[in-house]
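Missing here is one protein chain; the remaining ones are kept as they sit in the complex.
On to chain A.
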Amino acid sequence: MINLVYNEMIKIVRKKRLLIIAAIIAVLVALFTYAQLKRVQSIQEQLGTTDWRAQLQQQIIDTQNRLNSSGLSEEWRKFLQIRLQQQQYYLDHDINPSAPGAPTFMRMFAENSIDLFIPLMVMVIAADLVSSEASGGTIKLLLTRPVKRWKILLSKYIAMILSVSFILLSLGALSYLISGVVFGFSGWTLPLLTGFSVHGEELDTANVHLISQWKYLLMEFGLVWFVSLVVGTLTFMLSVLMRSTAAVMGIMLAALISGAILSTMVSSWESAKYLFMVNLRLTDYVSGMAPPINGMTLGFSMTVLAVWGLAALIISFIVFTKRDVY
């Protein structure tokens, strides 16, 4: 079994996909680092202060002013209201939610890429794991070996998991190293708050507690990993079902992008919460953002994702072991 997995890893590494993904991540991180730097500078210039408390206070005032203007959509108003209460909570407890430093950048990068960018990178690896063998015809060679079919598929699946872990590791390392050059490498032990829960338009702070940034980051990467695995498994299933890698990618892309669009506009379509793609932003629950649909919680989203993932896994194995290959 180990040999089979190793064999699959060789295939993935030979295709140079991991290298390309790492390069894409590096370029994006550099871009975002620059953008973030510009943003920090413009805020300082605009407010004429480097004092984070004054900056946060000004953001709160700005949000309050925006809330008082007419013509805000219901979703946007709710989002602003929750964020306002959270910012006030941070300020009242003397904790800077965005202290400059590479770990803070890593956290923001992971939070912002969890629902689209990271799934896309995972997709690049997982999309052709099986379908390329089918379209290239090598599947016949693979299946003529005296190895059970489920073992072959399992080895591919494990290789997918390993690649996903490796992608996240390079994401973490690259975002730390590149942004650290600009923002400095320290900040692992800064305190952050977690445990917010959202009830309608109210932010419940009963369970809020302090946690060091390194722990917070580890938690967030754990959740990103979970999301990546589910997306990877779904892509894997499509890759088993279809011979064309392009079709696999097309379907996954459509699903992921529709998820990003849907989650900004589904608050009135309650049953949309059972779709996997509106549940991808798990890190929002840790940081205490308003969920896209009322009543969604971390437990709910993880369950939905797990069900989708398990179903996809079962389908892949059944189809792969039963299918006629010719």
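Keep in mind that, in the parts below, a contact is a pair of C-beta atoms (placed from the backbone, for glycine too) under 8 Å apart; a residue touches a chain by one contact, two chains touch by 3 or more; residues count from 1.
As a convention for this text, contacts and distances are computed from a predicted model.
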| item | value |
| --- | --- |
| Among "Lysophospholipase L1-like esterase", "Aspartyl/glutamyl-tRNA(Asn/Gln) amidotransferase subunit C", "PadR family transcriptional regulator" or "ABC transporter ATP-binding protein", the UniProt name of the subunit that does not appear here | "Lysophospholipase L1-like esterase" |
| Listed residues A:1, A:54 or A:257, member touching the removed chain | A:54 |
| Touching residue (missing chain; options A:152, A:174 or A:193) | A:193 |
| Absent-chain contact - pick from A:218, A:254 or A:310 | A:218 |
| Chain A residues that touch the omitted chain in the full complex | 6, 9-10, 13-14, 18, 47-51, 53-54, 56-58, 61, 64-65, 68-69, 88, 91-95, 161-163, 165-166, 168-169, 193-195, 206-211, 215, 218-226, 285-286, 298-299 |
